[in-house]
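Some notes on the structure that comes next.
Yeah, one chain of the complex is gone here, protein chain that is, but the others are all in their spots.
Moving on to subunit A:
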Amino acid sequence: MNDVKCECGHVNPHGTVLCEACGKVLDETDNRKELLDMRYEGSARRSQTYNKTIIDKIWNFFSSVKVGVWLIIITLIASILGTILPQEMYINLPPDVYYEQEYGWFGKLYYQLGFHDLYGSWWYLLLIAMIGISLVICSLDRVVPLYKALKAQRVTRHEGFLKRQRVFGANSEAEQTDLETVKKHLQAKRYHVREENGDILAEKNRFSRWGPYVNHIGLIIFLFGGMLRFIPGFYVNEDLWVREGETALVPETNEQYYIKNNQFILEHYDKNNKTFEKALNRAGEVVKNYQSNVVLYQREGEKIPGEKPKLKKLEEYKIRVNQPLSFNGYSVFQSSFKTEFKAMTFALTNKSTNQAFGEVKVDLTNPQEKYDLGNGYSVELLNYFPDFEFDDNGEPSTKSRVPNNPAFIFRMNTPDKPKGETSFVAIRQTIEPFGNNTYKLAFKGIETKNVSGFIVRKDSSLWVFIIGGIIFMIGVIQGAYWNHRRIWVQRKNGQVWIAAHTNKNWYGLKRELEAILAGTKLTMPDDQLQRDKEVKEVV
């Protein structure tokens, strides 16, 4: 490429605005008196230099901060749309029913537009992806030339460069000792001072210039972590329900781990608690604790189909909200609970005399086929529907194996009815399919037990997010809490010229300059931007 050689001898890459070494304006036509645009040190950015091929055009598109800002704004507005109504994952009905039922025509429209799963929609992901690309290209387009320019800068600068800095002043009267004092002050303020032919360049906190690029790297890593989730096995997220007293296999663990739920505990705040008395009177019952006392087991030896696995106890743990059980990269969280029917008790009763001939207790998860009550009385369980409903043909059937609505067909064998009587028993209803029976099974009681709802999570991508987050924070702090400051003190035309530049916080720079020039004959340079404005205000 046709590189540009500056009069100071430095060879600049094609497209450079200000000579990397001396800061002279390379474009001769640009000789206005205005202040220099110091962003990226006037270095040669690819996006500002080439615009021919399709790759150039794509590069230029994504390297534009304007495009980046638009992407941010569009994402911002899209995100707002997603908070108007609850998202799909927070509703407990099928979305096609829920939105219209709860919010009428607006809800229906919201659902039809796909806003019920906005953050998982292809276009939202596309927006995020475009922000990611923009981050990469924007950063590369700027950081490389900026790095080169800052590295190539020389102490002695071109007159035009100094004059057109925002903070600039010329001094005719200056003593040799003044420069020494200034140098001492600069060093005391932790400036890195370089000297060349009696000219001074003092610089500090250059690393703060890299802050934005460091935080962009953090963000890119963070977004990359999001992509890892699409790799199978990298991310496990399963629900697990375990009844009290039961042991269940933890899903997605290669049948390695088992959890036994000993007890589920639900505690409420004590109404008589002095501290919370008033609040509890207003709010009613407030839950204090959800807890499952569990035992974690690991399978020993090889898995043999059909055989009960041999389990080794690893640990006992109380899983509570905020205190998940963690093992080997997996975490088990307390997420919910429900109460399930455990057993129902009936009494075999003569309908006319109300005399009972013994009780039958049916274990709802593991019922017996026959219950012998002695003295020739017995009850046979002919059929059992744990989650009873009438199917399309009007036949009794079961929806699931969970005893949500148990129903039974019993045969009651009694000495006076040796053939037995058949009775259909469900909650709050009894049907006698073959006419009037002499006996009935009177409902006596129901036992319940708790079922703990867990979420099993394994997130191998978590560390990527953590690293991304840390790098982002480092970058943001580096860029926000330090300022890159440079002060030039140079001899030009028999005068001492002072110019200063900072990437932000001009107020701080000026305060520092005052302290640095204190005790010398050198006068405080002007803030040319402010002076221009004041002139305008007066005019």
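Keep this in mind: a residue touches a chain if its C-beta (ideal position, glycine included) is under 8 Å from a C-beta of that chain, and two chains touch if they have at least 3 such contacts; residues count from 1.
Following the convention adopted for this analysis, contacts and distances are computed from a predicted model.
**Student:** Among "Branched-chain amino acid transport system permease protein", "C-type cytochrome biogenesis protein CcsB", "Carbon-phosphorus lyase complex subunit PhnI" or "Spermidine/putrescine import ATP-binding protein PotA", go ahead and choose the protein name stored in UniProt for the chain not displayed.
**Tutor:** Hidden chain identified via UniProt as "C-type cytochrome biogenesis protein CcsB".
**Student:** Looking at the full complex, which residue from A:2, A:83 or A:493 touches the chain that isn't shown here?
**Tutor:** From the options A:2, A:83 or A:493, the contact with the absent chain belongs to A:83.
**Student:** In the full complex, which of A:371, A:488 or A:506 touches the chain missing from this view?
**Tutor:** A:506
**Student:** So which of A:132, A:145, A:169 or A:324 would be touching the chain we can't see?
**Tutor:** Result: among the candidates, A:324 touches the missing chain.
**Student:** From the list A:278, A:308, A:401 or A:419, pick the residue that touches the absent chain.
**Tutor:** A:278
**Student:** Can you list where subunit A touches the absent chain?
**Tutor:** 39, 65-66, 68-69, 72-73, 75-76, 79-80, 82-84, 86-87, 89-90, 102-104, 119, 237, 269, 273, 275-276, 278-280, 282-283, 286-290, 320-324, 331, 333, 335, 455, 457, 462, 465, 469, 472-473, 476-477, 480-481, 504-507, 510-511, 527, 529-530, 533
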